[in-house]
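One structure is given here, and the rest of the page talks about it.
All protein chains of the complex are present and in place, except for one that has been dropped.
Letters A and B mark the chains as written, and numbering starts fresh at 1 in each.
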Amino acid sequence: MTDTLLFTNIDEPGLNTIDVYLARGGYEQLGRALKMEREDLITELSGSGLRGRGGAGFPMGRKASFIPKGDMQKYVVCNADESEPGTFKDRELIQKNPHQLIEGLIIAAYAIDATINYIYIRGEYDQQADILDAAIAEARERGFLGEKILGSDFSVQLELSRGAGAYICGEETGLLDSLEGKRGNPRLKPPFPANEGLFNGPTLINNVETLSAIPSIIKLGAEGYAAIGVKDSSGTKLVSISGNVERPGNYEIELGTSSRELIYDLAGGPVDGRAIKCWFPGGSSTPVLTADDLDIGYDYDSIAAAGSMLGSGAIIVVDETQSVVELAYKLAKFYSHESCGKCTPCREGTAWTFHMVERIKEGTATPMDLDIMAAVQEQIIGHCLCVLGDAMAMPIGSLIAKFRDEFEAEIETNRNERERKLAEEFAAAEVEIEGISA
Amino acid sequence: MADAQRHVARFTNDSRIPGWDRAADLTKEPAVVPDAATTEVPAELRAAIEDAVRRFPVGDSAFIPALYAVQEQYGWCSPEGIEQAASVLARTPAALTAVATFYDMFRMEPLGRKTVYVCTNISCSLCGADELLEALEAELGEAPDVHIRGFECLGACDIAPMASVNGIYVGPIGLDQVPELARQIVAGDDPLPAKQLIKRPCADPKVAEK
Partner (left out) sequence: MPRPVEKLVSLTINGNEVQAPAGMMLADAALKYGDVEIPVFCYDAKIGPPVGACRMCLVEIEGIPKMQAGCSVAVTDGMVVHTDTPTVKAAQEAVLEFILINHPLDCPVCDKGGECPLQDNAFGWGGGLSRFIEPKRHFEKPLALSPLIAIDRERCILCYRCVRYSQEVAEDFQLVLEERGADTFVTTFDGHPYVAPFSGNIIELCPVGALTSRPYRFRARPWDIEQAGSVCTLCPAQCNVSFSVRDERVLRVLGRDHEGVDDGWLCDKGRFAYQAIHVDERVTEPMMRDGGELRPVTWELAIESAAKLLSHAGANTGALVGGETTNEEGVLLTHLMRETLGSNDLDSRPGGALDLELLRALNAPKLQASVPDLQYAHAVLVLDCEPVDDAPILDLRLRKGVRHHGVKLLIGSSRPSALDERAAHSARFAPGCGEAFAAALGAELAGQSSASLAEAAGADPADVVALATQLREAGEEVVILWGERLTAGPRRNEGARALLNLADQLGLNDRDGAGLLEIPSGTNSRGLREVGVLPNASIGLGDAATVGRDAEQIGEALAAGDLSAVILLHSDPLLDQPSSALWQRALGKASTVIAHAAFLTPAVLEHANIVFPAESYAEKEGTVVHPDSRVQRLRRSIARQGETRAEWALLAELAARIGNDPKALTCSMVSARIFEQVPFYAGLSLDLIGGVGIRWSEREAAASFPAAPAAPFTLDAPPAAASPNGLLRLGSFRSIWASPEVEASPALAFLHPRQRVEISPGDAARLGIAHGENVTVASNGDSVTGLAHIRAAAPDGTVFLQTSIPKGSAALLEGPLVEVKRS
């Protein structure tokens, strides 16, 4: 396994302050990048093969190359909304090494000539936002932000913008609307943000981890970076492992590492030697995999080949003692709560699914409801304005497909349980109807 | 009485939603942009909003910071506070409430200022979050000025089950620590100092090796 890139010195005390960061070679890559031609810089980013770490995995350099040239106002927006259940990697990066992110962001801004830039951080990350705010102020003070930075003729501003609790604001266009002071509803695409994004200007939107990787790319060179990992999945990736494991946390791995190694060797696997029932490979939005899939490599293509997605790189491990109905319940509750409500299939489909799972739990569902539930997921997928709806429909669809027996068994158990309770209540109640007493 | 009866929900599972009986009061004037000449705004609130406006090329971007400022001022997004913010921003108060109600962190009714979010999403609930929420709610009971609620994933699954106490993340919280935590919340003390996320080392062994 290669050395760390993103997590280098991560636990060093004071790394979040500019002096320590500078002492560790911080902002050197920015200096180098500013001496490059913009075109060459974008070629370098493309050549690294870095794919977006926010969920969609779109090649970062290619996205930067879509930004039109010209003297309109352009923007880089860093997506630090990190709300995908199971994901907490950006948090650690922001909290412990904010300057790495700022440096990467300024390089990206220079590459596309964006002079006004924002980091949109979820409102719940209060402490992290304060740290980031302080780091931005330091960078401004030391001349890494502001007019004509480092003697170049590039002037750049960066502001932090705090969200206020809405998962959909992680979706890039929902984020833009939120940043513009609107309800965080996703926008119709096209136009894509690269052409018409923030305040209608061309906008490059990247995840915290994506931007944080940029200084390493400049340092190692495109080839050096691309040499890490496997084909079409280059570089290192932070993996947030949580759920039923001994050592939950963030791990920086080379893409392509076996999933079993991640879950068992790094995170320690489930407690008490329990078996794994299923695992989400890339956050709660991705179809679940089972214990049979543990030996696939943890990279974009291999996970896709197994029928799921690497997503944000968040592995949630579910052990054999857990109920799939409970999982479906949490999923449906989350996505129906977080649906923005703009488009019909997502708004209605997530809520309907939630009510159906609720009925399974209450004991009022029948196996036919399972068919309806599966059909509703099909009715959502591919019909929505953004992919939040799909983000519920795919994992729930996969749970029903893979654990149908367990659903049916639970439907049966809960029905029986409910009937038993009703009978008891009836017996306990002093019901007297015309001489008949219970 | 007849009224009270009408307000009894007929169904249990959320078939009524907030605002289900929100009619317009026809004696009120329409809520247009509040005139700066006749809307008094506390100086701190005005300063906070104007500062936010300066940070964006388009003033509407200051909506969220303005709502935070209102919440800070009044403890919640009160209609009075919203009108004041609307006057400073020269927008209608409706534009602000539309935004405020979209986000989970804005309080649209007076609630305790000491805010406790307990994550009840997948990873945390796999580790006992629902029990934690229940226990904490029971322990805090009717504690004054405390607002506790279950919350969606707070991005701290590595310390599951966890809670955010006024923005400070703590976890993993054992059920045995609930009384202590509750006491600290009520007293306004630093919550479970040893369990604060901010102090937690990275889990990756490669980092520790160095």
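The definition used in the following text is that a residue touches a chain if its C-beta (ideal position, glycine included) is under 8 Å from a C-beta of that chain, and two chains touch if they have at least 3 such contacts.
Only a predicted model underlies this, so the values are computations on that prediction, with no experimental measurement involved.
Undergrad: Return the single residue from A:Gly229, A:Gly243, A:Pro270 or A:Gly349 that touches the missing chain.
TA: Spelled out, the listed residue whose C-beta touches the missing chain is A:Gly349.
Undergrad: Looking at B:Phe56, B:Trp76 or B:Phe102, which makes contact with the chain not pictured?
TA: B:Phe102
Undergrad: Given the full complex, what residues of chain A touch the hidden partner chain?
TA: Residues of chain A in touch with the missing chain: 166, 183, 188, 336-345, 347-352, 355-356, 359, 372, 375, 379, 382-385.
Undergrad: Would you write out the residues of chain B that touch the absent chain, in ascending order?
TA: Here the touching residues of chain B are 6, 9-11, 13, 15-26, 28-32, 35-38, 79, 82, 90-95, 97-98, 101-102.
The definition used in the following text is that only the chains that are shown with their structure count from here on.
Undergrad: Can you tell me which positions in chain A touch chain B when the two form their complex?
TA: Touching chain B: residues 1, 3-4, 7, 9-11, 73, 82-88, 90-92, 95-96, 116, 122-127, 159, 161-167, 178-184, 199, 240, 242-244, 247-252, 266-267, 280, 284, 314, 316, 318-319, 322, 326-327, 330-331, 334, 337-338, 340, 355, 358 of chain A.
Undergrad: Enumerate the contact residues on chain B facing chain A in the complex.
TA: Touching chain A from chain B are residues 13, 55-65, 67-68, 98-99, 102-106, 117, 120-123, 125-127, 151-160, 164, 167-169, 198, 201-208, 210.
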